[in-house]
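Every protein chain of the complex appears in place save one, which is left out.
Moving on, here comes subunit A:
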């Protein structure tokens, strides 16, 4: 610290040298050897003002508690959404008619994805589990004692493989049904219940657009998804949809429209390559020039959707955490405020400590430690309180919102940082006090 030798040229020994008080003090006064004592002094003065210390900490407690709970809930929600998408499959490409550039008013001009396109894609022998064209429409399904408006999906047998559908009763649409454009239908479990109650749906007849269709299968419940329940839908051969129910002949009369074509890749990592290969084929078949004219179809890459959703949820989480961070900041300002008051109140104490030998760094340390202890303790309490909501939510099974180590680290790190940052200024004011003036302070 200093090269000053205060023991230079000591004068003759004291008179009553027998007293312990006249033995030289064997201690170094250098550096931060007394840091622990300074920390103890800080704790002491915080404990002496319990109510004030608690109120001062409140800002940090609320700030950290909200950061912790919002981060946990946000991460939990994000994981839950990601999980649902992954359950649908991250290896799916969906090609639909129309381009992103077309407004809704031009929708009719975009009905140019055909059965032949689907067959051409299949002919490429790509590494896919299946190529599943489909044609969706809403229609009233009429059973003997009930009727219901439902989404009717015209599909090929590949649809079952691509979407992992399992049967509760009967069988799915077969190739024979497809070739013969047979009037058969497979019902989602909820839809079957709505139309036939608890009775037997299999083998019954329903009517759609005045066509009778025989129920050949009922699906096992698939559960809800982010995009509505799969169990409310009905499935028919796509050929039946095109020819018998919804008249989906192309304008030129040579083929049949499809609504979309779904590809299920064997490896999710192939999705990008599959997307460009399929796009190229479709542009060729649709006679689109290579000069950059827009696609007249739309490819949705499931992995991209997942990525986008992840970005959105993590941005939401960050946004919420930032809002919570503002309250942490306000808490820090509260600490600075109280520390400034404390320095003013304890001016005489500071003057005394300096008069009897405390150097500036001792005083600085005392007040910085006080601020840091306040905010760290607040941070710990906030962490405990902030954990309650995520733990309760997890226990109730609403959402799996684990509190990870990262969150704990962020909470404690931030509260310590806030304490140090907002504690420095009051502490510097204390350390700079002149002992003569400080001792005179009333």
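Structural remarks
We take it that a residue touches a chain if its C-beta (ideal position, glycine included) is under 8 Å from a C-beta of that chain, and two chains touch if they have at least 3 such contacts; residues count from 1.
As a convention for this text, contacts and distances are computed from a predicted model.
Going by its UniProt record, the hidden chain of the complex is named "Macrolide ABC transporter ATP-binding protein" among "Heme exporter protein C", "Cytochrome C oxidase subunit IV family protein", "Actinorhodin polyketide putative beta-ketoacyl synthase 1" or "Macrolide ABC transporter ATP-binding protein".
Only one of A:238, A:274, A:358 or A:411 touches the absent chain when the whole complex is considered: A:358.
The set of subunit A residues touching the chain not shown comprises 1-2, 4-6, 8-12, 14-16, 19-30, 33-34, 37-38, 41, 44-45, 48, 348-349, 351-360, 362, 435-436, 439.
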